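Entry: subunit A
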Amino acid sequence: MSALTISNLRVDIRGKTVLHDIDMTLEPGKILGVVGESGSGKSMTALSVMQLLPRGSRWSGEISVAGNDLALMDEPALCQMRGRDVGMIFQEPMTALNPVQNIGDQVAETVRVHNGASRREAMTIAREMLDRVGLPAENFPLDRFPHDLSGGQRQRVVIAQAIALRPKILIADEPTTALDVTTQAQILDLLKQLVRDEDMGLMLITHDLAVVAGLADTIAILKDGEVVEAGATHSVFRGMRHPYTRALFSASAHVPARKRGPEPAKTPVLSVADVVRDYAQPRRNLFAKRPPFRAVDHVGFEIFHGENVGLVGESGCGKSTLARAVLALDPLQGGEIRLNGHVFSSAGDGPHPELRARMQVVFQDPYGSFNPRHRVRRLVTEPFHLVKSSLRGADLERRIDRALTEVGLSSSDADKYIHEFSGGQRQRIAIARALIIEPALIVLDEAVSALDVSIRAQILDLLAGLSDRLDLSYLFISHDLSVVRAITDRVLVMKAGQIVEQGATESIFENPQHPYTRKLVAATPSLEAALAGGRTGHEERINP
Partner candidate 1 sequence: MTAYLLRRFISLSLSLVAASLVIFLVMEAVPGDPASFMMGINADPAAVAALREQLGLNEPLPLRYLGWVAGLLQGDFGVSYTYRVPVSELIAERVMISLPLTLYALALSTLIAFPAGILAAARRNSATDLSVMGATQLGVAIPNFWFAMILVLVFAINLRWFSAGGFPGWDAGILAAMKSLTLPAIALALPQASILARVMRSSLIDTLDEDFMRTARAKGLSRSQALRRHALRNALIPVLTIIGLQFSFLLAGGIIIENVFYLPGLGRLVFQAITQRDLIVVRSVVILLVFAVIVVTFLVDLAYAAADPRLRRRR
Partner candidate 2 sequence: MTKYPMAAAAVSMLALGLGLGMTPAVAAKMDVSIGMQLEPPNLDPTGGAAAAIDEVVYANVFEGLTRFGPDGAILPGLAESWEISEDGLSYTFKLREGASFHDGSAFDAEDVKFSLDRARAEDSTNAQKALFADISSVEVVDPATVKVMLAKPNGSFLFNMAWGDAVIVATESADGNAANPVGTGPFKFSEWAKGDRVELERYADYWGEAVKLDQVTFKFISDPTAAFAAMMAGDLDAFPAFPAPENLTQFEADPRFEVIIGSSEGETILAMNNKKPPLDNIKVRQAITHAIDRQAIIDGAMFGYGTPIGTHFAPHNPAYVDLTGQSAHDPEKSRALLAEAGVSDLTLALKLPPPSYARRGGEIIAAQLREVGITAEITNVEWAQWLEDVFKAKNFDLTIVSHTEPMDIGIYGRDDYYFQYGDADFKAIMADLANATDPDARTELMQAAQKKIADDAVNAYLFQLARTGVANAKLKGLWPNSPTQANDMTGVSWEE
């Protein structure tokens, strides 16, 4: 008897249909992957099962959890169901736990709410659960507070909370999107073990095809609120009957075509020598002055003309601090940075403004990169502030049109406000802003991380095309190895403020030398490997 059956589910929110004709089933001990881009309705499906739909929404169709039909259950019965028959974990671990309550109480609460166990009993179960999810007692006592834990550890506490009463179904809505690659691998393994040991059904919701390919037994692909294709994972991947599945698949594995190789031997566009960046630490108490935290520890590298260099590393390794140092947004504590051979900024001596025109930047969040009050025309021409001979009238217009068309937008867009554009279009405008002053180097700090897979592919193509056409070089910073692999010629791998390995992109990915790089490459779920290996890797473990 299947743990969860959903048949022709339809959900409307304030008159707008968000989900329609959804049919899914989930067997105990199996993993159902639900894949779709943002706005496809995958989270709404999960919330329908939990009956936590937003205010003012109406649903119809039939959902039965552990045999009982949700439509017949009143609120108290639903409260009984949540936590006991179905558990749920969410995307953002940093805010998923109550900051003013320790982890022991929060996990024990699930037990006490349902079967009114005494505080002591509930605590022992909580201890058991925390050990079960890999948070041993010696350094994770029950009275610790969420703010003392890392993202991965908090997600483990959330999982402990969800499975405290051994529910039949566990729903995981983008559980690892906010985590680093290595932590993501550990959490996914934990979920796989729980499904096998507890004979629990897991509905894994994600936008990342690679994650689902290596894990899910069956898969359902959602687009604009309806299931476009569903079935056993390997048959869906081999068949790919629906065009959207094919588009999604190709966008995920997309590698833009690149012609030019780097021209070495010219003076480097950017040379970073022995750079040090420290953060002052708050004093523990009045007298003991704590040593500063060294975020960037004597880093040195060069970028030659036309060369695209990638900088990868997990969050907290110092890559953003390095980027800000290169852009001279923060003062250096040691070393120096040169642009085209001229000293741009060094320890103690601030940036030389006239050199700034040689380097521009594109940020991660398309919605935060622009002043909502200015029109595109004014946004894009901001860098002209650096050029003393400011252009006027006609040639300024021409420059704007050229920049906009270069990135695939029309000149008529110049008079619009930024809120009238989608995420992808905004990133194009950001690139136009960087291009307009014809810099030698563009620093891209997680430039595509916030975009959906299909849009990301288009932006990568744009960047590849630009670097071929204009003699332009990139410093491409990202935590997503697959993106870096697609666009860069050379890669620097950073860990704890130091560059542990660097070299040509392909050689780094084919046979990484440094143990950390090896761990990083292995942890990155890759679509081809999962499909090529078929289910072999996966089957062995099922029946030991």
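On the choice of candidates, all candidates are chains of the complex that A comes from, given by their letters.
We adopt the following convention: a contact is a pair of C-beta atoms (placed from the backbone, for glycine too) under 8 Å apart; a residue touches a chain by one contact, two chains touch by 3 or more; residues count from 1.
It should be emphasised that the depicted structure is a prediction, and the values quoted were computed from it without experimental measurement.
Asks: All of 1 or 2 sit in the same complex as subunit A; which one actually touches it?
Replies: Every other option belongs but stays apart; subunit A touches 1.
Asks: What does subunit A use to touch candidate 1 in their complex?
Replies: 50, 52, 75-76, 79-84, 87-88, 90, 92, 95-102, 109-110, 113-114, 144-145, 147-148, 158, 161-162, 282-286
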